[in-house]
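Here the complex is missing a single protein chain, while all its other protein chains stay put.
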Amino acid sequence: MDQVEITFLLNGVTQRRMVQPNRVLIDLLRGEFGLLGTKLGCDQAVCGACTVLADGDPVAACATFAFEIDGREVRTIEGLSEDKLHPVQQAFVDNAAFQCGYCTPGMILLAAALLDREPDPDEATIRNWLSANICRCTGYKMIVEAVQQAAAAGRGRGRAK
Amino acid sequence: MNEQTKLRTIGANLPRKDAQEKVTGAAIFTDDISLPGMLQAKVLRSPHAHARVLRVDASKAQALPGVVAVATRDDFDGMSPFYGYLIKDQAVLATDRVRYIGDMVAAVAAENDATAYQALDLIEVEYEPLPSLPEIATALADDAPELFDGDKPFGVANPYGTGASGYVYPRKNVCYQFDYETGNADAFARCDHVFEDTFTFSRLQHMHLEPFVSVARWTIDELEIWSASQSPFVVRKELARVFAHPENKIRIHVPYIGGGYGAKNACKTEPLAALLARKARRPVRLRFTAEECFLTNTQHASIHRLKTGVMQDGQLIARKSEIFLNSGAYADASPLVAEKAGYRINGSYRWQHIDTKCYCVLTTTAPAGAFRGFGGTQAAWASESQIDMIAHRLGIDPYDIRMKNLLNLNEPYVPAESGIDSDLREGLSLVADRLGYRNRRRRRGRGMGLSVVVKDGGGANKPAHAFVKATTTGGVIVGSGTTEIGQGSTTALTSIAAEVLNCERDRVSLTPVDTHASPYDQGTFASSGVAIMGKAIEIAANKVKREVLAFAAEDLDCDPGDLVLQDWTIRRGNEVHPLAPMIMKHFGGPGFEFVALGYYKLPADHDAPLETKIPYWENGWGGAEVEVDEETGQIRVLQLIISSDFGRAINEGACRGQDEGGAMMGLGQALFETMVYDGDTLLTPSPLHYRVPLASDLPDRFQSILQEQGRGPGPFGTKGGGESGILTVASAIANAVEDAVGVRITDLPITPEKVLAALDRQKADGEA
Partner (left out) sequence: MQGSYGNIAAFRLHRPTSAAEACSLVGELGDRVALMAGGVDLLQDLKAGLPIEHLIYLKAIKQLRRIEACDDSVRLGACATHHDIETDAVVAEYLPSVAGIWGDVANARVRIAGTIGGNILAGNARYDGLPPLIALDATAIFETVAGTRRTRVDEVLGDRNAILSAIEVPKRYGRYFAFDRSLKPAVSVAVSIAADRGKVEHVRAGIGCAHASPVGGRLPIDPGTSLETLAKSSVELAAAFAQSLPEPIEDLTASSAYRRRMIALQLARQLRALCEA
């Protein structure tokens, strides 16, 4: 099987790799780059625990081939913040918007993607957007409140990417 | 609510202790454990619901390049291959029979997943299909085949006290029976009315996002395992017996667990992973797919036949219950669930006579086991539904009938049992008010329903050990076997130590859970973390504190009673004496650690029905308002108000999260979430097919009320609360539907079609 060359930005750093065409993105991130924050949940692209951002869009890393990110910018949970927490991360901390933590990286990235598109979403929009990912622990309301706090904190500031 | 003295850490509502790790993706779970040379394992599962296994030949699989080990029933030399809670009926791999579609038959360990799957295709198995037992009724039919014929698996009933009894394999296809009786059956004769109703409860799957997973390796002498296990010490004991290998040479590590809700108790992946690792002589990772998780452990579906005798004024007198739990193909935790499903069917009320029989019926479906609520969710569905039905039949408001019959504060749940430690009426009033229940405007199509559920909490006869160490410079390390499954134990347990030692919570760390190094714990279940393990930690921390004060008193030549410990300094009046220099003066430069072990268990009480008085009562209140579309039968939940009494909240966010998370699970079960078996086939085999609540399912108004009635036996008046959230929701919604449109749904989920069919019948009856 011929390998394919991919060049992409990973958490702000350019990477170039040769990959098997059938290599899946989550395997590349966890196996090749040691970025364990992206969690494998259902492996059916239903739960969204493996959500990462590709050009700012939330995608299931378990259902994306590595070749699909060629030329794109990928951000994992590890790349969301540098010295201090991203507003969404901080809001999750402040609102205890997590419990077991397994859905949390994916959920945070999903929320960050929403706020990048819509800095001031109403509650219905937040609920609709968040329903892309499953959380079995929290019952969602505290996550919604965290997103609302992050939106309020981000108002007036530039994109935190 | 009691006046509570302000504490430093308890109730300070700091961010959760595991927050930074979890929001940055740094938290390590079992999936993140990778060992050099680690192999991937896959399992061959039975395609038949019931069959004899005539032949298993894995030789072709073994020969496939990239396959390092295969395991079948031929590998059990020197092993006792059966495990289980009270009944050891489940084999590491099928021996002579398979008993449900999904039963494990053989396994391979290979260099990668793809090779492992190819290898599975090469394993030859010859089956002789047998009649299946897809449902409770089939299993109990006179002509039903025995799922376990001949010599029964080894099993022991639990010992019980007043009124309770348990039996192993009392009749065909029933692996356990729990009975409870108090009072006298002639109480029914006194009643003005006797109502008989049957309720059916559905089956949920835990669907924790992290699957069952373990990594096993054998070194020269020792079996070492990393596992997402809620009860590593129990698993260790089982593995010791299964492999005839001493417990001191079995070591189990438990990282963060990605959700459990009860599923991850006792042996799941560990025995098979250990077997493969031993054969492969390399580490083996056994990770179940989501689909395999559905085939491993589920909630119990059940049938409840309640015969309830009451007086005209609504006073509850007598209840006779027959409960059938669908235990699936193997017992797993069913005997324990039967105890609780049986014990909790009385609900929150006072009775003169109770007669309960609860049967664990074996069927050829996925094994049912521990699931949040543990028989109490089932009991609440039946009991809190029937209370409303009785109220309507008698022309009494459902709120009033509850107020009339609720157990009083400190009133024993049943004779010889501990007293209820929450004011149940206070809680009901709180929820009713928040809902707007009393004096509401009544109109057809919109209704409200209430529910109050009492659940024994903290386990029965459950011991807890913990240690606390304090270093030279005041770092505190707590050792405990409680696992963090998301419930917030990391936060709660470190907070307790910090409070006792009067230091910042940031100065307190937990040791990782490691059966070699952690003190013994039976497992993270029964909402026992705060009330039982927390006590052990409080005791240990207090011992450390006493030792430190005694040490300082000797140094300062005074009485320990004159001294106060604060932030690792000793205060004597206005004097401040830092401890570190004192310690180094005494022990030298390298310093010292103060260490103490704490042990806590409530005494056994052979009078009490469950052999010990229940430590505390985990009580939940719920209220729902719904709007019913009478043309489609669709229910819209306008409000869902739930409340629990946490005694005293260590961390509000953690308490609230547990309650709301449980409530949304209850909402899903009430309206749509269910495992659907069509005969032997699971039609909802994985997340792709199995609908769970999403953010879009949140009710318009969803609120949890955190009560702190202050009466918990845990440190500082705390109690547990991980399970009460789920208990009230289904019945509250069913009650609201009856209030809205006068139809009663007695099985779950409450689908639009069921409601519409009931409305059609109502219309037909009206026109008749």
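The letters A and B name the chains in turn, as written, and every chain counts its residues from 1.
The rule is short, and it goes like this: a contact is a pair of C-beta atoms (placed from the backbone, for glycine too) under 8 Å apart; a residue touches a chain by one contact, two chains touch by 3 or more.
All values derive from a computational prediction rather than experimental measurement.
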item: Visible chains in contact with the missing one; value: A, B
item: Of B:Ser34, B:Asn112 or B:Asn248, the one touching the omitted chain in the full complex; value: B:Asn112
item: Among B:Asp77, B:Asp151, B:Glu631 or B:Asp765, the residue in touch with the chain that has been omitted; value: B:Glu631
item: Among A:Gln44, A:Ser81 or A:Gln148, residue touching the chain not depicted; value: A:Gln44
item: Sole residue of A:Asn11, A:Thr38 or A:Thr64 that reaches the chain not shown, by the stated touch rule; value: A:Thr64
item: Missing-partner contacts on chain A, residue numbers; value: 1-2, 4, 20-22, 24, 26-27, 43-45, 48, 51, 57-60, 62-65, 67-68, 110, 113-114, 128-129, 131-133
item: Interface with the unshown chain - residue positions in chain B; value: 40, 112-114, 117, 289-292, 631-632, 634, 676, 678, 683, 685-686, 688, 694, 751-753, 756
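Just so it is clear, only the chains that are shown with their structure count from here on.
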item: Distance from chain B to chain A - Cα centre to Cα centre, in angstrom; value: 30
item: Residues on chain B engaged by chain A in the complex (per definition of touch); value: 15-16, 18-29, 31-32, 206-210, 256-261, 289-290, 484-488, 651, 653-654, 656-658, 660-665, 686-688, 692-698, 702, 725
item: Touching residues (chain side chain A, partner chain B) in the complex; value: 35-44, 46-47, 49, 76-78, 80-81, 85, 89, 92-96, 98-105, 108, 126-128, 130-131, 134, 136-144
